[in-house]
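Note that one protein chain is taken out, while the other chains of the complex remain in position.
Should a chain be cited, it is by its letter among A, B and C, assigned in written order, with residues numbered from 1 in that chain.
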């Protein structure tokens, strides 16, 4: 890996971290009237995988989609304006935090109904396979999504037709506040996925470089027509399930749990790898972009009344 | 195993075989105005498992439920009258061939929507577990049912709560006319089921004695509170998916396929184990019962107009 | 929009063959069109409606799937978003209950929720079963569940010609369309134009004109209403029969104009009435100012119960020309004694034709 690679990874990691921290700061002002599911602490998964994707590959995610959207290159202005409910938002304000989309960046729409995005990815993959240009789609979802039947139906169909899908499970060991023990009969998802003839690669400590490497390798096989690959990335959610704050006072988990993840924080880690000055320059540029995006969102008008009945049907 | 055991197994196997053959004979008369999914050739699975069940254990099956219903001890008169659409049918003629039920025999209602009966079994198992009397429920379904998401959701929940369920997959390698290769990414269902922490036992050649033994062992563990067990029984459907006839002229399978199954026909095999005279006595008794049940069905009246709006809601 | 002219030329074609021809012609026209679902490529070929398509267009565009309706519906939505034109087939409408999440939470909302950036042009074909012991779980007509949802379109052609025209319109439509077919209509023949044509959304058709009562039939109830009109003629009652064809968007103007003329409306649905299409049509008519005078409004549909398997009471579950005619008679001649038409005349051709199992 070159210095540029590290710089690029850092820029992406830090941008996501700072954008979401800014979102959390803005939230109490009620400018963002939309439930936010922050990815703070989980950035490395989206960043590692998206860095392995080509610009013309697709990604699709969930209501916890800020990190993925930004890692895939989604417009920051469109993002912030969407959170503010403005007409210049990436979904004209109609989707909000849970439905981020940027088709230009090949970032497909996120869904707020758990696991609904998984079979959608198969449909795209079908098209990509027919097209024959070795393009792929990365499908992101949480550990809870693997409990929905459609997940297994999708694994079977994707494997059966060798579809170019990279399944990425962001396992933060929580579904809202419910731990894995309450939800999984068997602790290892890999044992379930392999039963469909799909290779599984995991990363337990959210090492962005390792994730990037695994994804790169997986994508090579996928592009070669070998069919889908499943990645399980263990990670940790630093904030509330939904909302801007921490929630270690809620009682369902302890702050100790978080320590190991903070110590191995990939934003810090990769930042430390950059040459003196470079990090500062990137940080400054990021702050700059964020300020501009907030200004952009502030200035953008709210959708007018006619928008209510616009786009109900496609013409 | 004692002679009585063999006699009992034979009686059950032969009864089912002859009843369904009779149903097929009657069908052209249009007395049975209900789609029939015959189990001819598959009897050994239901018979082997049900022989291992206690009378106060439950069984639940599918639209291909004739064999299970009779093996579990469902009333033959109620069965025949149900096929004839009469008021003395086990479901007052309202269910027909696809919804056989006999609560006295602990035979729960069958369903015509693939895999819908699987989570239903969990609900019963929950009640049985709370009751603490070491009772169990055997849940029967086909290979196609394992493609529905609810199957996996159910495996997870049953294993998570160690529910007393014996899952019995009757794998006849067909869903209507579609072979496994078109439906399963990976040929071995056991690899999928084990991923949920559920032990799997299979029988490839539909040996009724082996099936009975496997089920007996499995039920011992289930009653001991070890949680669900999954049985895969390979089998073969001799007749059409639906309807009374053979269909080797349809082109989707060849008669050769069937040969090995006919040669190992369990009805013949177990029959040959009985003492001279005993077999004949049982056969005669069976023919007798069938004649009586048809007469019973013939004589029973059709439901009157008031039945249309009876039992819409439970009072 | 109101009535549309019958297609000019054409050959006698069955409803099933008309569906097959429509899909065939669209697949030939647009390589993005493909059709799939449980058993689309076996020898039964969805009662002939997919016959020959795999040979002609290959396994990549015509294929059977695992029994995974939820994922296969999401797959269709994704493929549609990606620019393809999927046709997802279900041999019974009852199985659509496994597709609700993707159809309503995703397909219906795709275009709106993503600010117009994506669309989901897919066709969800689903057949309504009837007779020969279809029973509780193979006889349901659930189109009103979809007609309730903005973003979805729903169509229920009642004859071979509309079957072709509606299928082509549905495939070309840029939105998700729930395409309702009826098993008992599959053999019904009509003159169907050879060349492709569209029967567009939002246009009801006046099938026969009349002056005493407006009969709106839906799906399989259109032929039953047409027969009813003949029976009523014997009783000196002139019925105007209307086929809405498309249930969402629904053209009520044609219906309201007719009721304004006849002063009486009977909607005969091929489904349950509560919160169904018959409720919607009555509500639209009742709300309209065009009927300041006030009109007599009534509806018929499935009996409010689960469909029984045994034929004797299954028959009472459905409206039929005899019961419809008697109902109309009582509306037109409130005072008079009850009247029922000659049972022999009331029978419909297909009722003699159709013979189980499926």
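We adopt the following convention: a contact is a pair of C-beta atoms (placed from the backbone, for glycine too) under 8 Å apart; a residue touches a chain by one contact, two chains touch by 3 or more.
The structure displayed is predicted, hence computed values, not measured ones.
Contacts of the undisplayed chain with the visible chains, over the whole complex, involve A, B, C. Only one of A:33, A:133 or A:204 touches the chain withheld from this view, namely A:33. Per the touch definition above, the residue from C:200, C:260 or C:279 contacting the chain not shown is C:279.
Among B:94, B:201 or B:239, only B:94 touches the chain left out of the display. The missing chain lies against chain B, touching residues 89-95, 99, 101, 103, 108-109, 111, 113, 116, 118-128, 130, 149-150, 153-154, 156-157, 160, 310-315. The missing chain lies against chain C, touching residues 70, 94, 97-98, 100-101, 104-105, 108-109, 112-113, 135-137, 140, 142, 144-145, 147-151, 248, 250, 272-280, 282-283, 285-287, 294, 297-299, 304-306, 308.
What chain A contributes to its contact with the hidden chain is residues 30, 33-36, 85-86, 89, 93-99, 111-115, 144-145, 147-149, 175-178, 182-184, 242-243, 250-252, 302-303, 305, 307-309, 312.
Rule of thumb we're sticking to: only the chains that are shown with their structure count from here on.
Shared contact partners of chain A and chain C, listed by label, are B. Every chain gets a centre from its CA atoms, and the centre nearest the mean of all protein CA atoms is that of C. The distance from the centre of chain A to the centre of chain C, with each centre set as the mean of the Cα atoms, comes to 42 Å. Between the CA-based centres of chain A and chain B the separation comes to 46 Å, rounded to the whole angstrom.
The multi-chain contact residues of chain B, meaning those touching 2 or more other chains, are 147-149, 183-184. Those residues of chain C in touch with two or more other chains are numbered 65-66, 68, 70-71.
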